[in-house]
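With one protein chain held back, the other chains of the complex are shown just where they sit.
Let's look at chain A:
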Amino acid sequence: MRRRSIIGTSLAVVTAMSLAACGGGDGGGEDSKTVRVTLVNHVWTENIRKALPEFEKQSGLTVDVTQLGEDQLSDQYNVKLNAGSDDLDVMMYRPLQEGKLFAKNKYLADLSERVKSDSAFEIGDFQAGPMQATTYEDNIVGLPIITEQEVLYYRKDLLTKSGFTAPPKTLDELKAQAAKIEADNPGVAGFVARTGKAAAVTQFSSFLFSFGGDFVDSSGKATVNTEQAKQAYAYYGGLLRDHGPENISTDMSWSEAMAIFTQGKAAFYTEANSLYKNATDPTKSKVVDSVGFAAFPAGPAGSKPYNIPSWALGVNDSSENKDNAWKFIQWAAGKEQALAQQTAGVPGARASVWANPAGTASYPKDLAEANTVSTANGVGHDRPLVVKVAQAREIVGQPIVDAITGKDAASSADTANAAFQKFLDDEAK
């Protein structure tokens, strides 16, 4: 017998009342002149904050921004959305990570009518893949604002020193060049990348696709123990184990791996292009003058990096300030801001901006070329597309850390596949 939980609703009401009581000031109701926007720490957010006065002037609204780290943002959504709190209006969220969960729980307002009735917003301008990730059961529940493709970061000086004239075009070449450079430069790792079980999954995905594998096949069956997947796990883990940093940990996310690369301690690094400013900003990087970018090296199935919408804007369905929330999104995800963001180095989801030479002019030339290859060959996901993504990432990420620590990647992939299939079956119930 399934039933709506009365206690659940009362808890939500109690919590919402407490939260509302704590909020004070402008309650954010229909007549409110304040839009409460929750954003993640990101270059996009820094750019949008600088442009906010312009929006506030033209709209007459006040924007109240809450800016949080990725994990804190996610936790806050969990608590507030579960409680049915109305003190969030606009939410920056990850369509591939929590989009399905939020949409299924009806946390995200349906924006279809608003989007379609605004011809200037031009919804058709958004790339199809990213839009698909923010559409749930034919309803548009979010607008993608940041896209990412995986590219190869490398050190030009180290390549030259070891006699290489060009960055690797294949994964075999990557391994050979990493080994040679490591041997020629004691204390410098040949390759670095994310190693944390869940964190590594997104970057490992491009290796998986390029070996011809995927997380799930077209019939929805788990495929992380196919021959291609086993090869990909063994390759990624082996490359880090054999040519990674000397005291490699299995907890590295992008910040730790990026730090090793930008401190000059590694020759090659595969990562999202949206983070490139960390390597080219003299205040953050010691390798500004020698960093180069290349398309993701080809595996047996070719070069197949992911090409995904990493962040989107949505409206809290419990918000009583939806009109103003939409006004903010109209502006922040509009053509003008999209161009400004991409010019400032944040890849967006609008086709017109990619087609506009000004949209790619500010990128390093080699990065722009790599981006073109990635968007042409890219795969639209970088993690299993399920509701409980965090749990799925842990399951399919286990063979990565097992391979890094020298365990048998193939048998670990078999175990992970069985667990992942059970997970998929449970979720399908």
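The rule is simple: a contact is a pair of C-beta atoms (placed from the backbone, for glycine too) under 8 Å apart; a residue touches a chain by one contact, two chains touch by 3 or more; residues count from 1.
Simple rule for what comes next: contacts and distances are computed from a predicted model.
**Q** Given the choices "3-methyl-2-oxobutanoate dehydrogenase (2-methylpropanoyl-transferring)", "FAD-dependent oxidoreductase", "Multiple sugar transport system permease protein" or "FTR1 family protein", state the protein name listed in UniProt for the chain not shown.
**A** "Multiple sugar transport system permease protein"
**Q** Looking at the whole complex, which of A:T34, A:S59, A:S74 or A:T372 touches the chain that is not displayed?
**A** Per the contact definition at the top, the residue touching the missing chain is A:S74.
**Q** Can you tell me which of A:V43, A:I260, A:L275 or A:V346 touches the chain that was removed from the display?
**A** Hidden-chain contact among the options goes to A:I260.
**Q** Could you tell which one of A:A183, A:A376 or A:A390 touches the chain left off the display?
**A** A:A390
**Q** From the listed residues A:G142, A:G196, A:P309 or A:G334, report the one that touches the chain absent from this view.
**A** A:G196
**Q** So which of A:S112, A:T250 or A:T372 would be touching the chain we can't see?
**A** A:T250
**Q** With the missing chain put back, which residues of chain A would touch it? List them for me.
**A** Counting over the whole complex, chain A touches the hidden chain at residues 1-5, 7-9, 11-12, 14, 71, 74-75, 78, 81-82, 84, 101, 104-105, 107, 195-198, 245-251, 253, 259-260, 263, 265, 387-388, 390-391, 394, 397, 401, 405.
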